[in-house]
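A single protein chain has been removed from this complex, and every other one stays in its place.
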Amino acid sequence: MTDIAATPRRDAALTALLRHARYVIAENPVTGFAFALFVLIVLAAILGPDIVPYNPLASDTAQALKPPSAHHWFGTDQLGRDVFSRVIVATRLDFFIAVASVALVFLMGGLAGVAAGFFGGWTDRVVGRIADTIMAFPLFVLAMGIVAALGNTVQNIVLATAIVNFPLYARIARAEANVRREAGFVEAARLSGNSDWRILAFQILPNVFPIMVVQMSLTMGYAILNAAGLSFIGLGVRPPTPEWGIMVAEGAAFMVSGEWWNAFFPGLALMVAVFCFNLLGDGLRDMVDPRRRT
Amino acid sequence: MKRREFLKSMTALTAASAFSASAPAVWSAAKAQSRQETLLIVSESGPNNLDIHGVGTNVPGYEVSWNCYDRLISHEMKTLPNGTPYYDKYKFKPELAEDMAIGDMSVTFKLRKDATFQDGTPVTADDVKWSFDRAVTVGGFPTFQMSAGSLTKPEQFVVVDDHTFRVDFMKKDRLTVPDLAVIVPCVINSKLVKSKATEQDPWGLEFTKLNTVGSGAYKVTNWTAGSQVVLERNENWKGGPLPKIRRIVWRMVPDAGNRRALLERGDADVSYDLPNKDFSELKTDGKLAIVSTPYSNGIQYIGMNVQNPPFNDVRVRHAIAYAIPYQKIMDAVLYGLAKPMFGAPAGAPIEVAWPQPHKFNTDLDKAKQFLAEASVSNINVPISFDLGFAGVNEPIAVLVQESLAQIGVTTTINKVPGANWRTELTKKTMPLFENVFSGWLDYPEYFFYWCYHSGKSIFNTMDYQSPAMDALIDGARSAAATGDKATYDKDVKDFVDLAFTDMPRIPLYQPYVNVAMQKNISGYEYWFHRRLDYRAFAKG
Partner (left out) sequence: MLTMILKRAAMAIPSLIGVVIVTFLLTRALPGDPAAYFAGPAATPQAIQEVRVKLGLDKPLIEQFGRYVVDLGHGNLGNSLTTGQPVLTELRTRLPASAELTLLGLLVSIVIAVPLGILAATRPNSLIDHACRVVATLGVSLPVFFTGLILVYVFYYLLGWAPAPLGRLDVFFDPPPQVTGFYLIDSLIARQPELFMASLKQLILPALTLGIFSLAPIARMTRASMLAVLSSDFVRTARASGLSSFTVIVTYAFRNAMLPVITTLGMVFSFLLGANVLVEKVFAWPGIGSYAVEALLASDFAPVQGFVLTMAVMYVALNLMIDVLYGLIDPRVRLEA
């Protein structure tokens, strides 16, 4: 038997959301632009490796460092690889780094923060101390230290980014949890016999998510920039994997000799992605909390 | 270069405004003049210690030592076909010693009577003995280098009188006298350093780390670690003709692109620390003077651990040797600035020389054939290299990885930070890796002794154990000591042949030392240590 009552309510909620979104986008065309860009990036990440003209790993030293042309839209790099293919394929890895970092820090920071805000007492103090200790570090050097100590794999770069952003998420989550501690739905859940952890994970955390989503899109941009900075030092992803940051770091050496395309196109892609995530953050903030609209 | 024109035109206005602090003319004139007298060198990194006997002194530190300290003897220069002065490994030249008499089991030096240290104290044989004792006692690299010429015990160093010094041989070794001309046996102001020594630091290493106290042509007047080194000429230098450059400023500029920009705009005089691509382009541009000289006794190679599978099977090693994309490496990574050590013609005889090329070349079919013969498949190993030299190592690794994938060998790229590289090499567990080795003493048996002889030499990175090879190397060394040319030639040819048959390491190329200089700089000399010798430079 279909639940007739639920469907129209859900439909109504969805339409309301879409209408609100359309309103916000109309108010702020920049946000609309950012959304469109985001969709493009996601498409490139999903379809990338299948639609590129060349194998991003195939070297062809006879064609090294050729400027952009009809054959190679973005030119070729120092080993003769097609820059366009590498830039598009790199979208997947960079998007993965961004999303994974954000997911990890949301879980880590979010759970720790809501636990601190919900339980108070020692939990609050411990989480607060950990957050303060991390914040006292020069953050990029902490990320460098973690990757240097654990090895420069994608997982460690994601972990380092998550750790470095932990205090911020913990703080936001804690504030929100504090507010909702006494809320009606939490009381109801408790009365129905849910353990505290279930309440945290399934009631409070999901409510905190919309507030965090703004910060999360900013962190996505930060994660990609972080990976680029690490690559410049030599602690980035392992070659020959295409990743925007390492392509920019390596390509920068060729600027002075005139092979600008090596660094320009990955740099452009990186900038567009981070730019998109930042603007998205602003747009989401408008959508989620009109009071805080900036 | 508007700024330069401006400066030159301002030179005329100096006298009147000499004491006016605000007029730009006064420092422009001084600046133009002192720029002419100063040589500005830029490199990626600088010394961490000014004394080659110091603990953990890095290679840039050797350059300071070479220019600020004297040795008993040095080398004459010969001229290469391209006009570059190159040190003559067979011809010695007096430096602190004015006479050298080689006996049967000893060599006696008569020291110059007019040489003084930079504080005015005369150089005596006591200083020489103290310095040599120090070199063989402090341990680490200096002691190791002294032992390469069988200089191991302080008893070998004898003060005959104030200006006569004798070195006794423990055994006959052809390399003893050449070893006295390398950087390590430098002569230090022993009285001064002894006054700074302490119980914990009997050799005064802490003092010489920060101060140059030699009798050499230059002295360090300012050292900001990681930033710059400033050297000034020693006006009383007696070891040779007075250098033309009065002041050297050596600045550390970490970014390679910036170093190239500085050279191209004329804001730096010399650099040898650029990517090969830049050197090759600057050469074609013609705005700067580029000198490229092959490393004496040096080879970049792919090494394999021959004790563990899969590379303990010589057929697998041959397969790898056939799968390396040699020419691609020469073109895309080195831009032709290296001497190929591969692809010798099939019938060519082995020479009595080192380095020399082996007969392997890229042939993927032969590679697959050898792998099949060895019945080995699904090889999956990391290929490791020193991150400190990533500029060259990384693209080579990428190309090798791609090529090996085509014969079914999978590799992952493993970048090892520079500080950790030596540890990894000592462990001798890396299955596949890139490395470079070169020796200051340019003799085949010297290279092979360190790289192919069994025993725990760190440079035998492949953990290669072969009694046959050991016998040949030992034979060659004793033949050299006694002057038995026939045995020597035969043993050298045989050990090279064995190296190419067993292929524990695959030589790729002999690197070039590349130096970029402004066109008005002359006097670059190639030395075995491949660093700059400031004493012959001239500007304008």
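Labels A and B are assigned to the chains in the order they are written; within every chain, residues are numbered from 1.
Methods note: contacts are C-beta pairs under 8 Å (C-beta built on N, C-alpha and C of every residue); 3 or more make two chains touch, one makes a residue touch a chain.
Bear in mind that the values here come from a model prediction, so they are computed numbers and not experimental data.
In the complete complex, the hidden chain is touched by one of A:Val154, A:Ala175 or A:Met255, namely A:Met255.
Listed residues B:Pro122, B:Pro154, B:Gly240 or B:Pro417: the one in touch with the omitted chain is B:Pro417. Touch with the chain that is not drawn comes from one residue among B:Leu80, B:Ala405 or B:Ile458, which is B:Ile458.
Considering the full assembly, A:Pro138 is the residue among A:Gly121, A:Pro138 or A:Gly184 that touches the omitted chain.
Although one chain is not drawn, its touching partners on chain B can still be listed: residues 1-3, 21-22, 24, 27, 30-31, 34-35, 38, 40, 42, 48-49, 54-58, 139-141, 144, 209-210, 224-228, 249, 251-255, 257-258, 261-262, 264-265, 267-268, 387, 416-420, 422-423, 426, 450, 456-459. As for the chain not pictured, it touches chain A at residues 27-30, 129-130, 132-133, 135-141, 144-146, 148-151, 221, 225, 228-229, 232-234, 245, 248-249, 252, 255-256, 263, 267, 270-272, 274-275, 278-279, 282, 294.
One rule holds for everything that comes next: only the chains that are shown with their structure count from here on.
Residues 57-59, 61-62, 64, 78-80, 148, 152, 234, 238-240, 252-257 of chain A are the ones touching chain B in the complex.
Residues 256-258, 260-261, 264, 275, 277-278, 281, 328, 331-332, 387, 390, 394-395, 397-399, 401-402, 412-415, 417 of chain B are the ones touching chain A in the complex.
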